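The structure appears right after this line, and notes come after that.
All protein chains but one are shown in place.
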Amino acid sequence: MLRTRFRRLAAATAVAVVGLGMLAACGDGGDDEATSGPVKLRFLSLAWQKESLQANKDLVAKWNAEHPDIQVEYVQGDWNSVHDQLLTSFEGGDAPDIVHYEAASIGEFSKQGYLADVSDLLSDDFKGQIDKGIWDTATFDGKVTGVPFLLESQVVIANKKLLDAAGVTVPPADSGWTWDEFQANAQKLTKPGQYGAAWALKSPTNRVLNLALNFDGKFFYTDGGRTEVKVGDAEKEVPKRIHDMLYTAKSASPEALGMSGADTLPGFFGGKYAMLPGSVSLRQQMVEQAPAGFEWVTLPPIKGQSSLQAANPQTLSISEDSKHKKQAAQFLEYFLNPTNMAALAKGDWLVPTGKQANEELVKLTGGKQGWDVAADSAADLTVAPFQMADGYPEWKTKYATPAFQQYFANKITLDQLATQLVDGGKQVLR
Amino acid sequence: MTTLAERSDVERPGRSRRPGRSRSDRTAIYLLLLPSLLPILLLSVFPLVRGIYLGFTDARAGRNVGVNFTGLENYRQLLGDELFWNSFKIGLLWAFGVTALQFVLALGLALLLNQQLRFRAVARVLAVVPWAMPPVVVGILWKLVYHPDAGLLNEFLYRIGADGLRANWLGDFSTALPAVIIVGVWAGMPQTTVVLLAGLQGVARELHEAAAVDGASPWHRFRHVTLPALAPVIVAITSLDFIWNFNSFGLVYVLTAGGPGGKTMLPMLFAYEEAFRYGNYGYAAALGNAMVVIIVALLAIYLRRRMREAN
């Protein structure tokens, strides 16, 4: 009795499990291997702000209406998990045809062979719209594996009323402050309960290495095929100045160190911080979230010896395993034509890489809400050596970020920081 | 020990088997286990065996990349990997801290929820809130709690006039690990509570009543009636909790990404970065194997002792 009862129960569940599998197996299959009919492309987009989401969807819908033979399926991903999602689908042979990501992160995938070289797939006309320095950020081992389209420059957003009260004048869009001026003004804007600036250094390594180009700080030096990390006076300049603001002048808030750009907003809107050195895209939050009557201005990037910054553009790539690379490239040329690129940049409050798109955008916005500054900053964005270095991600996470965090928390000296960065480089760049 | 428990101890499986039943029993066992073994074989054994094997190779991420067997090379490298062992220490602190606090707090809550209190049903539902919340929002939520400027915790301290206690909870080197441990306890408590609550139902009321008649104090009854009866459930849930906690890093990743200065770099986060960010599958699998061996050893000691106590 027991036996039959058990057997029946066990058999029933076994059948249920197996049957489920077979059922699903029948339901699936076949839909990828369609040989006739329109070409189907999957496009993984990372748009997430309301306006840019709409711009993306509209462009795809328009394309699909105009190209019945090449249908694009819009798939939305998210920035937090896109890396894992891509790696898994690349390894599993199931990747989307077109992938939205960023130059700093596609390097690994590119070297692993998962991304197609687009240089022969795109027209010269299209390629001529984007500066060589920007193309270089998406070029790995001689292969161009991404089309850079949105740039994020580092500007300064400031509280206009506090500037006026302290007698600090707003510089014109084409002639920003030097670091010395910025530091002096931050000092003027500091009083009890108010800091001149808030450095949001949640990702300190990228931030510092981007700005280090101001003083020609390269960090990664390649000589005869060997790359090593060097930290000389040029590299020390930016971290030292930030550290000075934090602990010597006390014109920057130490509490902001662990924050991302958006985390500093309550303090900024509440008058606790007068200036936010940060991404141009912060303007989006200004428009959407600043309290009524709050006046904000966008100040141009800070200058050292130059106002060069490392560019980490958002990119669109084509998978190496895609069966329709040509059609995918065709879609990219449409998706990123000047008018469309301007619309995408506007939606994300970022700077378009295309020259014509940039001009259109300034015209479209009348240069208001900081678009003049944003457009001007594009010329200073270029590739930095660390972006080309193998092992940069590992160096960053294992050595550089903890070292910078210790330095900015005032736990180690500048020389110790330099030693840790160099030693980390020796560990990783073997 | 109670009479009931003793009796069930005497009737050990295997000894109570009547002659002639054994073969049918064995068939029954296999049939009963089959449904759960089948999917496990497919989706657990194969991936796991492959994962363990990878730990002895130089496997790397990449299109059409060859894999070579490298024997113990990964482990030689691992022994000298100071960063990993640092992170392993943090991982043990984290897992022990979270599991112990989780257990103590959950036991207290389960005992309360097992009482005939008013609003018990509502309280039970509210107690599982952390579990029911989508994980995406949990990390963001706790970041808002710990936010140095506008965080709920600092705001609370400010409103009660304890401004001096305000801190940069996740950013400060000394408070970061405790702060994330609290989040870990919070997130895992409901599961433990529900299990313990379910386990408490198995404790016979008669035993309590009998003990109460004998004049035993509540603590005495808890110590000598409730706890022993609950022991198997406690052992199971604390072991699982420990493993889960040791393995979880998603929440901490969202909160601190291992910072500040590596203070919250959990070993699983370390292995994750090794595999998914730098593409070193082989080395990451070796880290996994090493961690499994150590944790199994720790668990074996724990389970052994508990089993002995229970008998």
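Each chain carries a letter (A and B) given by its place in the written order, and its residues are counted from 1.
As a convention for this text, contacts are C-beta pairs under 8 Å (C-beta built on N, C-alpha and C of every residue); 3 or more make two chains touch, one makes a residue touch a chain.
Here is the rule we use: contacts and distances are computed from a predicted model.
Of the names listed as "Carbohydrate ABC transporter membrane protein 2, CUT1 family", "Sarcosine oxidase subunit gamma", "Sodium transport system permease protein" or "RNA polymerase subunit sigma-70", the one that matches the UniProt record for the absent chain is "Carbohydrate ABC transporter membrane protein 2, CUT1 family". Considering the complete complex, the chain that is not shown touches A, B. For the chain missing from the display, the contacting residue among A:Gly133, A:Pro171 or A:Pro266 is A:Pro266, taking the whole complex into account. The chain that is not drawn here is touched, among residues B:Ala167, B:Val180 or B:Val195, by B:Val195.
Per the touch definition above, the residue from A:Ser175, A:Thr222, A:Gln289 or A:Gln416 contacting the chain not shown is A:Gln289. Interface with the hidden chain, as seen from chain B, comprises residues 4, 7-8, 11, 13-14, 16, 25-26, 28-33, 35-37, 39-40, 42-48, 50-52, 54, 105, 108-109, 111-115, 117, 121, 123-141, 143-144, 149-150, 152, 155, 158, 186, 189-191, 194-195, 197-206, 208, 212, 218, 221-222, 226, 229, 232-233, 235-237, 239-240, 243-244, 246-247, 254, 268, 271-272, 275-276, 281, 284-285, 287-288, 291-292, 295-296, 299.
As for the chain not pictured, it touches chain A at residues 1-2, 5-6, 9-10, 13, 16-17, 20-21, 23-25, 27-29, 42, 48-50, 53, 73-81, 84-85, 88-89, 91-94, 96, 202-203, 260-263, 265-267, 269-270, 272, 285, 288-292.
Convention: only the chains that are shown with their structure count from here on.
Chain centres here are Cα means. That of chain A falls 35 Å from that of chain B. Chain A meets chain B in the complex at residues 2-3, 6-7, 9-11, 13-14, 16-18, 80, 83-84, 87, 90-91, 108, 111-114, 202, 254-259, 263-264, 266-267, 270, 272, 320-321, 391, 393-394, 397-398, 401-403, 405-406, 409, 411. Interface of chain B with chain A (complex): residues 24, 27-28, 31-32, 34-35, 38-39, 61-65, 83, 143, 147-150, 168, 170-171, 173, 254, 256-262, 265, 273, 276-279.
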